[in-house]
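All protein chains but one are shown in place.
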Amino acid sequence: MIIEIGHFALILALLVAAVQSTIPLMGAARREAGMMAVGKTAAITQFVLIALAFATLVHAYVTSDFSVINVVDNSHSDKPLLYKITGVWGNHEGSMVLWVFMLALCGAAVAVFGANLPPPLKARVLAVQGMIGVGFLLFILLTSNPFQRVLPAPADGQGLNPILQDPGLAFHPPFLYLGYVGFSVSFSFAVAALIEGRVDAAWGRWVRPWALFSWCALAIGIAMGSWWAYYTLGWGGWWYWDPVENASFMPWLVGTALIHSAIVVEKRDALKSWTILLAILTFSLSLVGTFLVRSGVLTSVHAFAVDPARGTFILLLLLVVIGGSLTLYAWRAPALKAGGLFAPISREGALVLNNLLLTTGAATVFVGTLYPLFLDAVGGPKLSVGFPFFNRSFVPLMVPMLIAVAVGPLMAWKRGDLGGAMQRLWAALVVVIIGVVGALVVTEGSYVLALLGIGLAAWVAIAALLEWTERVRLFRTTLADSLRRALHLPRSAYGMTIAHIGLAITVAGISASAFETERIEIVAPGHDIAIGGYVLRLNGVGKVQGANFTADDAKIVVTHDGKDVGEMHPERRFFPLQQQTTSETAIRTNFFSDLYVALGDPDGRGGWTLRVYLKPLVPWIWLGAVIMAGGGIVSLSDRRWRVGAATRAKGAHALGIAPGE
Amino acid sequence: MRRLLYLLPLALFLVIAGYFAATLRSGRDPQALPSAMIDKPMPAIDLAALDNGARVTSSSFAGQVVLINFFASWCVPCREEQPLLLRLKTENTVPVIGIAYKDKPQDTQRFLTQLGDPFQRIGLDQEGQLALNFGVYGVPETYVIGKDGRIRYRQISVITPEIWEETILPLIKKLAAS
Partner (left out) sequence: MKRLLLALMMVVAVTGAAAAVEPSERLADPAQEARARAISRILRCLVCQNESIDESGADLAHDIRVLLRQRIAAGDTDAQAIQYIVDRYGQFVLLKPPVEPATYALWFAPLVLLVIGGGAIAIRLRSRRAQPESMTPLSQDERERLAVLLKDGDAS
């Protein structure tokens, strides 16, 4: 009975979404406050209904209601509670419900927190959110219904793929989806602006926090996915450039361009039609990211989402959402007048360069991901596009990008002074170059690229700190004055500094992968394996009984230069239900390097294969991503987004053209 | 001119969407991989036989159209394929050479006792060496060999009745007639 309530709530939500997508739009056109106000009520109602549907599905999983097909296929009564809950979105249907739940959450957030938006803009934004909701609720109800019953109910379920029985599943997809879906709000703002024919600095100010929020969530989602792969695959790989990963990386890249170009809209009233296009593209790529992997276009129809009807529906949906918004763009964007002028060498110029490189990077990933399919479709040879392609194409694009990150913030708006900016960076550059050359001499010329990468990262970090000292005029005025300035610096300025340092940390972590060392040996209990000053002694391998698995648990005592460091317990888990073995690696980190141990197969004579890796700076990859997202959150807390957002930025001369009015 | 620039994103999107639509409608599996061995001579076979008799060699069936079927007792989908292969034997359509892939002989024997033996001969490829020479991905996998000893078709995974009727049977008839 409860499950039918959930199903019914979802159908009601569809009806409410249909109302939300029409009435406020008509209200905005006729300037009728009552009709526009429907948007807020509908958005909140839709959220409550979808939350109810989601809760009933979670309930079915928690109580192991095996009369529901979705639960039978993806759960088992023996599963620990955490994985019963996360199992809800460990499959196609359930993850779609989570997706629309977050969509409705964002819509409701706009409705509740958007009190200072002009009513017509708010009504139109909510209407567009409603339209997206209609599309995806229809998709769920028609092709991917998680509430289907099965009679008679089987005694138990088939369980969840053991690889997914990991805390990673609790965080990675929700953050990823929050990022994807959050960009729907900037998309809705873009479409609403195109309908109104009006983009001004205030619009930039409203859109940026949403884009920033989604960008943070997506950054964390991607980083978690990468970290999950790192600790679960048993040898420490963290990025494969596979279509699933690329699909989440593309919207992040374009989203990064968006949060930067939105600054230009807000501060300088320029790059308006470009920013609108970026907002549309970011969400479009999010949709592609969510659905391309399930549509049967990329993967075989045998995978994740089986039904070809789903593929067709997804394509139609993409056609309506992306095609529709781009048509609107082609029609209305030419009427948006470009605003503030700027010289090529200026803060704007640096941000344009950043946008060019980021979008080219995203396009490169797009081409690399789809090229094998394209070639196949035109009858060409079957080939793979793997990491060597991306290392040779994407990575070089990021080098000038990082230089722009270092130099750009030191340049003035409108017309900058490259010489002046570089003057402040020369000393740092010289120090970094000496460091890199020194390291090259010490390592006898190996690791050239890795050292250059680390050097560049160091320079970017120093530049970010220098920029901050400039702002507070450190050492140029009294310390007290600097302190006062530091306290009054806007949070968004701190956000930028933090995020850029985070980026530098990630780049350093990625570059340092080259320094990794490994030992893969068969070790008998009582014997040692040594790596980079660490000595690991295998004391023995015992059996451990888990809730739904049995495990071989290795007890390894680690010493460093004779000093006791602690114990490590890598495991091999066997899940009898699925007849599958997974690896639980053991990782010791001191934030400067990871000692990584995976337990392999027994050799039958008492020995065990141990894979031991020492990975310098690897934790920085995710640490940097978290710091980047942290910078975004600090920026989000800037007070100008909380108070008086409706008052326009100083000096912004909005030029609205509204042929529709 | 300026307007055209604004139409560019839409145009690009429509091209990509059209391509996706074509891929979806064609109904083909984008991850299906054609064998690199098509139209090349079949790798030489020289394997111990399951029945401990004469070795299974490619020369013993030279000049005929045959199917080479890689299977294993531990492979669940292989069971699905068995009825179709048995029918080929009873109806004498085409000889099928079975290659037991990475399987213990006693397990293979039990598998065949249980489900029936559709094969003319069964070679043991316990190390999977022959499979590598054929470019095998997994089991079941079936190769159609022409009279000239060249590989003409490769079926990854189970031969469904549709694939048999629409693709493999016509090909075998054609190869036999040539």
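Order of writing sets the labels: A and B. Residues in every chain begin at 1.
The rule is simple: a residue touches a chain if its C-beta (ideal position, glycine included) is under 8 Å from a C-beta of that chain, and two chains touch if they have at least 3 such contacts.
Remember, it's a predicted structure, so these values are computed and weren't measured experimentally.
**Student:** One chain is left out of this view; which of A:Phe171, A:Phe389 or A:Trp413 touches it in the full complex?
**Tutor:** A:Phe389
**Student:** Which of these, A:Ala37, A:Val150 or A:Ile522, touches the one chain of the complex that we don't see?
**Tutor:** Of the candidates A:Ala37, A:Val150 or A:Ile522, A:Ile522 is in touch with the missing chain.
**Student:** Out of A:Leu233, A:Ala514, A:Ile531 or A:Val557, point to the residue that touches the absent chain in the complete complex.
**Tutor:** Touching the chain that is not displayed is residue A:Leu233.
**Student:** If I consider the whole complex, including the chain that's not displayed, which of A:Ile85, A:Ile163, A:Leu452 or A:Leu465 touches that chain?
**Tutor:** Selected residue, touching the omitted chain: A:Ile163.
**Student:** Touching the hidden chain in the full complex, which residues of chain A are there? Just list them.
**Tutor:** 161-164, 197, 233-235, 237, 240-244, 293, 299-300, 302-304, 331, 334-335, 337-338, 341, 343-344, 349, 352, 356-357, 359-360, 363-364, 367-368, 371, 375, 380-389, 393-394, 397, 520-522, 572-573, 580-583, 598-601, 603, 609, 611, 653, 655, 657, 659
**Student:** May I ask you to list the residues on chain B that touch the chain which is not drawn?
**Tutor:** Its contact residues with the unshown chain are 31, 33-37, 74-77, 102, 128, 131-135, 137-139, 156-157.
By our rule, only the chains that are shown with their structure count from here on.
**Student:** So how far apart, in whole Å, are chain A and chain B when each is placed at the average of its C-alpha atoms?
**Tutor:** The computed centroid separation for chain A versus chain B comes out at 41 Å.
**Student:** Residue numbers of chain A touching chain B in their complex, please.
**Tutor:** 273, 277, 280-281, 284, 295-302, 308, 311-312, 315, 318-319, 322-323, 326-327, 329-330, 333-334, 370, 373-374, 376-377, 382
**Student:** In the complex of these two chains, what residues of chain B are touching chain A?
**Tutor:** Interface residues on the chain B side: 2-3, 6-7, 9-10, 13-14, 16-17, 19-24, 27, 29-34.
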